[in-house]
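A single protein chain has been omitted from the complex, and every remaining protein chain is retained in its original position.
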Amino acid sequence: MSFIKKIAIVGSPNVGKSLLFNRLTGIYAVVSNYPGTTVDVTRGKAKIGEEEYEVIDTPGMYSLLPITEEERVARKILREEKPSVVIHIIDAKNLERMLPLTFQLIEAGLPVVLALNIIDEAEKIGLAIDLPLLEKELKIPVAGTVSTTGRGIDALKGRIKEYARSR
Amino acid sequence: MPEADDTGDILEISLERIENLLKGDYGISRRSVGLLLLQEDREIITLVKNHEPESFNRIKEIIDRTKTHYREPLSYIIALDRQQEASRIAGEVIAHAPKTSLSLKEKISRMMINPISGIPIMLLILYYGIYKFVGEFGAGTVVDFIETDIFEKIINPRVTQLFASVIPWQVFRELFVGEYGVITLGVRYAVALILPIVTTFFIAFAVIEDTGYLPRLALLIDRVFKKIGLSGRAVIPMVLGLGCDTMATMVTRTLPTIRERVIATILLALAIPCSAQLGVILALLEGHSLGLWVWLGVVGLVFLLVGFLSSKILPGGSPSFYMEIPPLRLPKLSNVFIKTATRVKWYFTEIFPMFIFASVLIWAGQLTGLFGLFTNILEYPVRWIGLPDKAAVAFLFGFFRRDYGAAGLYDLKKAGLFSGNQLVVAAITLTLFLPCIAQFLMNVKERGWKTGLAISVFILFFSFSVGFAVNLLLNIMGISL
Partner (left out) sequence: MQIKDIAEILPLVELKCGQKGKIASVHTKNHEALKKLMAMGILPGIKINLIQKFPSYVFQLGQSQYAVDKELAECILVRIST
């Protein structure tokens, strides 16, 4: 039994989950633009700071109360694999509708880091999001990212490093 | 998190009482488990029942009592609470200056989902993406090049010569370089025929997928799919099935109910030709445009009819359709390339051994005379649908892989053994005919032995019956295509 720490990436389909996974691990998984195509769970290794992690790309989920098989699988991973960090990746444009899952993850006692992905698209349509204020409201680390270009990924890794150390 | 406010008091008290009764480790907080129990999550209920047998009844009592206080389901009350909190926070952290005019992407998207412009767009995409690119370019140009210029001119003669000098025994030479040899048939079909077709299909599919077109197609076609017991969601496995039915059967997992998965599996096995098969059939019917329309009409009709009947026979309600429509995107070349490569690789590791295996089986079958026996048996239904006896061999190949069978017909056509009517009947029967070995195994794996086998038996009889009916109809009406 090795005690490698785990990072689970969760979020609804189509928010750039698989791409974030690739950014963190450098291993390619088939990226799908299509809601619900990522049925299989992809795993890879990532080095963040000095620590090596196993990164798990969970199937798309909208809520901790599952409707689909994918959501059941994703919840099972969260419950059974005891991840050291759970990255909840959301579409920054849709913060309002995606926050409820963040709440549920925090409520479940999971070590959540929130990644506001595709933040460039949000900016493009004229949304400005106050990240420090959001952090204060949620009491968890928050980072703005663009997984297609890699913007904000280093900041996200920094937040993960701090977070993993503090827990 | 969203703590109890006006609606929450009773809920919050109940939740606390449940939390105090929970002793086990669930991997998530007790509060979370309590909330899921209140929302009647079946998996969690079973889990708690096993972990806390002594307090389970009391927990159940609390849940039931809490429910009576609310008109709506508790999951709705809880979600509402969370959404209010989310809206509050979002309101605080987001500064808003949205633009009002529609972007070009949005305009294109609207055209795609409006049936008046959307159906022509769909037909254009199918015509250029599948027919022109996969059918004409992949199955035509590229196949011709690899088959004629590489295999027939370079590889086959050399390999035959090499084996002739290395292996003195005729029987073993046949295994590798005979009429059905591992190299001259197995490798040639796999590399010269199937590889280009499948690769071009996966390129087209990856481009279509990456633009975000598929969800738009799904909403456009939902009403039609409802008639056959599916929802628009099933359009993804169906389109993917045009590439590889085996892979598509695996993807039926994304459909929400078992009923939908079974219907989709049947339709994939019966009426959706895979790209390999499609390519060969398009080549088979080349120059018979009327025949192509008859083929398309009959297969389309079978698809709708069998779907409709399955939806009537199989128990369960009609599915509902809901889907997120992601923004249109320009596909990235690197993404398309990597996706295609991954899928082609999956396809080949899955099917290449099957080709070799089939060649060996056919060789062994011929050697022992079993092959001849099966061919003789198959000659009856083949004659029955009005085809020459020689076509039985192609149908026997079809047991191993559907496209293998279609490719066998292609060889017969080249030899000038078919009339127009016979070509169409053969193409229809073979399209509907048994799923290939890989797909059969996937059916069994995904749906279980009973369903998997039942589907195959049904298809075996059904495909020949349709062939028979079409042949009869053409003859009665005196049509020769």
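Per-chain numbering from 1; labels A and B assigned in written order.
Here is the rule we use: contacts are C-beta pairs under 8 Å (C-beta built on N, C-alpha and C of every residue); 3 or more make two chains touch, one makes a residue touch a chain.
Not measured: the values here are computed from a predicted model.
Note on the chain not shown: across the whole complex it touches A, B. The chain not shown here is touched by just one of B:231, B:252, B:277 or B:471, and that residue is B:231. Per the touch definition above, the residue from B:222, B:245 or B:379 contacting the chain not shown is B:222. Here one chain is not drawn; of B:325, B:344 or B:417, the residue touching it is B:325.
The residue from B:35, B:48 or B:79 that touches the chain not shown here is B:79. Touch with the hidden chain on the side of subunit A covers residues 62-63, 65, 67, 91, 93-94, 96-98, 100, 122, 125, 127.
In the full complex, subunit B touches the hidden chain at residues 72-73, 75-76, 79-80, 83-84, 87, 110, 113-115, 215, 218-223, 226, 231-232, 320-326.
The rule we apply is simple: only the chains that are shown with their structure count from here on.
Mean C-alpha position of subunit A lies 30 Å from that of subunit B.
Of all residues in subunit B, only 1-2, 26-29, 31-32, 35-36, 39, 41, 43, 75, 79, 82-83, 85-87, 89-99, 209-212, 214-215, 233, 236, 250-251, 253-254, 256, 323-324, 326-327, 329, 335, 338-339, 342-343 touch subunit A in the complex they form.
Put simply, subunit A touches subunit B in their complex at residues 12-14, 28, 30-37, 39, 63-70, 72, 78-80, 82, 95-100, 103-104, 106-110, 121, 125-131, 133-134, 137-138.
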